[in-house]
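Structure record follows, encoded as structure tokens.
The other protein chains are all here in position, but one chain of the complex has been omitted.
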Amino acid sequence: MIKAAVLGATGYAGAELVRLLSSHPDVEMTYLASHSYAGKKFSDIYPGLRSVVDIVLSEDDINAAADAADVVFLALPAGLAAKTVTAGILAKTKIIDLGADFRLHDKNVYEQWYKKEHNAEDLLKEAVYGLPEIHRKDIAGKRLVANPGCYTTCSILTLYPLVKNNLIDVDMIVIDAASGTTGAGRGEKVTSLFCEVDESIKAYGVTDHRHTPEIEQELSQAAGHPLLVQFTPHLVPMNRGILATCYAKLKDGVEEIDVEKAYSMYEGEKFIRLVPTPPETRYVKGSNTVDIGYRIDPRTRNIVAMGALDNLVKGAAGQAVQNMNILFSLDEAEGLSVSSASTY
Amino acid sequence: MIKAAVLGATGYAGAELVRLLSSHPDVEMTYLASHSYAGKKFSDIYPGLRSVVDIVLSEDDINAAADAADVVFLALPAGLAAKTVTAGILAKTKIIDLGADFRLHDKNVYEQWYKKEHNAEDLLKEAVYGLPEIHRKDIAGKRLVANPGCYTTCSILTLYPLVKNNLIDVDMIVIDAASGTTGAGRGEKVTSLFCEVDESIKAYGVTDHRHTPEIEQELSQAAGHPLLVQFTPHLVPMNRGILATCYAKLKDGVEEIDVEKAYSMYEGEKFIRLVPTPPETRYVKGSNTVDIGYRIDPRTRNIVAMGALDNLVKGAAGQAVQNMNILFSLDEAEGLSVSSASTY
Amino acid sequence: MIKAAVLGATGYAGAELVRLLSSHPDVEMTYLASHSYAGKKFSDIYPGLRSVVDIVLSEDDINAAADAADVVFLALPAGLAAKTVTAGILAKTKIIDLGADFRLHDKNVYEQWYKKEHNAEDLLKEAVYGLPEIHRKDIAGKRLVANPGCYTTCSILTLYPLVKNNLIDVDMIVIDAASGTTGAGRGEKVTSLFCEVDESIKAYGVTDHRHTPEIEQELSQAAGHPLLVQFTPHLVPMNRGILATCYAKLKDGVEEIDVEKAYSMYEGEKFIRLVPTPPETRYVKGSNTVDIGYRIDPRTRNIVAMGALDNLVKGAAGQAVQNMNILFSLDEAEGLSVSSASTY
Partner (left out) sequence: MIKAAVLGATGYAGAELVRLLSSHPDVEMTYLASHSYAGKKFSDIYPGLRSVVDIVLSEDDINAAADAADVVFLALPAGLAAKTVTAGILAKTKIIDLGADFRLHDKNVYEQWYKKEHNAEDLLKEAVYGLPEIHRKDIAGKRLVANPGCYTTCSILTLYPLVKNNLIDVDMIVIDAASGTTGAGRGEKVTSLFCEVDESIKAYGVTDHRHTPEIEQELSQAAGHPLLVQFTPHLVPMNRGILATCYAKLKDGVEEIDVEKAYSMYEGEKFIRLVPTPPETRYVKGSNTVDIGYRIDPRTRNIVAMGALDNLVKGAAGQAVQNMNILFSLDEAEGLSVSSASTY
């Protein structure tokens, strides 16, 4: 049994991770921590897991976690992971960080977008960007995995085949995305209140959302040269789910068959389904699956490529489990679901 | 492996059953049928199960199903099961009927509430009311299980200990219940449209809802004498979940300790959790669990007992799987979840 | 033009009041205050009213408000009104208090349910309980109006004809109510976050909700003797609306015609509609209307009486405007809507 610890266990991503780990056949949770609820049982905060996860929460303490576990998952606010993860910690345990601190390879880009100093530059080269469908081989054997963001996982996987195969104009790539409200976290903010979110839609983070450089880093690497994207997220009155609707102009001469061939790179991927109709977030709810579909507009020569995933699963906790499975040489799908967790 | 068939596989309860069976370790689905979608793949109708359940749907045909399977689940409109199940069918396979046709022991009561003739009176005595927590012993060894209704499962389990132990006045038992909209089925009705349900609540079936006699049958049996209940369901703008808030006056001399003792009958029940705060439907979503809590009002001497379950799982498909597990001598919890299927 | 002031203008009830007053033909708002947002424009907090109400918010100051206005509306947390309203204030302006401080005639009952001292006992007898359909005549000419609570307005108006005419057994009156989430206020609480409310229903305040004594006060007065009610509110994933489903046993000999006659007391009431089918909250959204319907169960001899209103309008701001109209001898319906503010 793999001993697992979770810091930040009562945030939305952390709690979903606890839920997934609780039914993972090869995992035993030995340490759960929460700054806000230390001393309480996990199931007091998440009564859906009453009688299933009644572990008492500790204060977030990465040293105690590292001593107690073979793998420590961090689901902490930006900046905290970079402050607490050290070479010493990594000598004792493996780290899967659900936050942003180790995702960007370039410290300067991090500091520019996150408006804070990065405290662990030397660890950046130890970290791997944990998107298995792209970096599977690099993940195995690593001790520090930067688990990708939710919007980024969805956007990158949707656009990657087009960029990698040089099928689109990179001058203007538009990613118009929408997320359920768990994406806003469990903080007590007026803007997250039921009555402020219900029955409305809005864009936010227009031109400056922090997932932008992460998408650009990965797609630039695929392209072989730097590129920019126009990323706009929207908040939707639902709990879970991300839909990324992506737009770009096909290069001259590119035909539907080229696009089809590009996406065939995902054949055999257990958690990617190419779908003939526009993907809907409900069909991936609770699963680790990304549904991807596209349409080419013969009038405009644009391609509209759409990806859907569950922001808390493939966009956070599920992908973290997938990474753990790789780190520990388990079946990559162990403890994860391909089908939506509920029909409705 | 148990070979299973589902008739009515594309209704909301039928589809949830297919989803549960698809991950049940001891079941192989050999026959799925749908009157509306025969000839299509199940996953064309429920794309959340794409690559998981791609079986082609047959026309509803109980004979073909009986030939193909060790157990046939019926998720059909009222009246159809009674028309098609016969002694011959039962000789070939076991039947778990998610509909109402075999739930009421008294044909006259059925005909009065359902306003239609009952076509299989002789089979009524072969049938068992499949509420495992009450009738577990009677279920094992049967060939025809009448799977209880959603409101009824919730109401009966919440009130049973009080009635059985003679703790409440049966002159006025009020059950005020609320259900998510999957309870209204997948029929194309104006009243089920998103915009007609969203942002509103209403009562329906006031004084004449068909789950009333089912609750009365079971509670009367518990009481040892006939009793009536005042049952009022409400429609709530959410997909899943039933909450039953039940009211009755405690008999003179009954104390909190007596109530506590009565509910202790559920100790050891895997799928019933006694909870200290009012149960919330979200905590049982996707699970086979019923959360039950109560408060005694010292001012009025009333008890307010509340039960919550997922109408598609413990209120339909999950309980059907639980019954199947009993029929085939498996662990009763096989393929079912105690914890909610998602944190949100 | 009536000069109006609102304290607590940015809470949900306060803001709805501002919205209603902004289109009232005989009102000019001269003073809006908000402890949280003093110094900002009202429309910065409620951008739906941009270009309509751009008044800069003051700090809550009842003296300044009294100097600036003919009527001061208070939409403040419990206890604040009793602390700040004085005989001196009442000499300068009229007060309509949307809070609970002056609703209960008996200081002891207030202190018992609200767990705090009442600071203005002498003003209690100056106050009138502002439920126009019951106390219209007492309201005119008063200077201090205690605007009723949302659940209470709905519950009292639904049950009043039955109690007043001695048609029901008062031994066990059950009021099972449900409210939209604006009822929980705009405070930054985890339990009010979108993801905690969405897709779930729960009871709260079971046996001890503060609207209980208010309902009991008014119905006891109608009955001519003290009575108790069993009141249980529920939280529903919608913004607005209250539904009260009320249960009681009809007295021996009472017939449907007696009930019909009792409810005919509401004939001519502009804001009460007797409806033949169970009322739905969507039909009164944005209006000052209460829809009331009932069914008698011949099997149990119980009556199920249901009332629906918009908690922010007839349950708060709209009723406050109605009271203001009475105080200033305007048409009682001025600035208020009978029809729902939107079809959807």
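Which chain is which? They are A, B and C, in the order written, and residues in each are numbered from 1.
Operating definition for what follows: a contact is a pair of C-beta atoms (placed from the backbone, for glycine too) under 8 Å apart; a residue touches a chain by one contact, two chains touch by 3 or more.
Owing to the predicted nature of the structure, the values given are computational and were not obtained by experimental measurement.
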Touch assignment to the omitted chain, from C:S34, C:S58, C:N147 or C:N239, lands on C:N239
So which of C:N63, C:S264 or C:S339 would be touching the chain we can't see? C:S339
Per the definition of touch given earlier, which of C:R50, C:K125 or C:K189 contacts the omitted chain? C:R50
Any idea which of B:S192, B:S220 or B:T277 touches the chain not displayed? B:S192
Which residue, A:A38, A:V109 or A:V304, contacts the hidden chain when the whole complex is considered? A:V304
Residue ranges of chain A at the interface with the undisplayed chain: 171-172, 174, 176, 178, 180, 195, 198-204, 206-207, 228-230, 232, 234, 236-241, 243, 245, 247, 249, 278-282, 285, 295-297, 299-300, 302, 304, 306, 308, 344
Over the whole complex, note the residues of chain B touching the chain we left out. 12, 181-182, 184, 186, 188-190, 192-199, 237-239
On chain C, what residues meet the omitted chain? 12, 15-16, 19, 22-23, 46-53, 182, 198-199, 239-240, 273, 275, 277, 280, 282-287, 291, 312, 337-344
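Please note the rule applied: only the chains that are shown with their structure count from here on.
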From the C-alpha centre of chain A to that of chain B, how far is it in Å? 37
Separation of the C-alpha centres, chain B versus chain C, in whole Å, is 38
Per the C-alpha centroid definition, the whole-Å distance linking chain A and chain C comes out as 46
Mark out which residues of chain C touch at least two other chains, giving numbers and ranges. 195, 198-199, 237-239
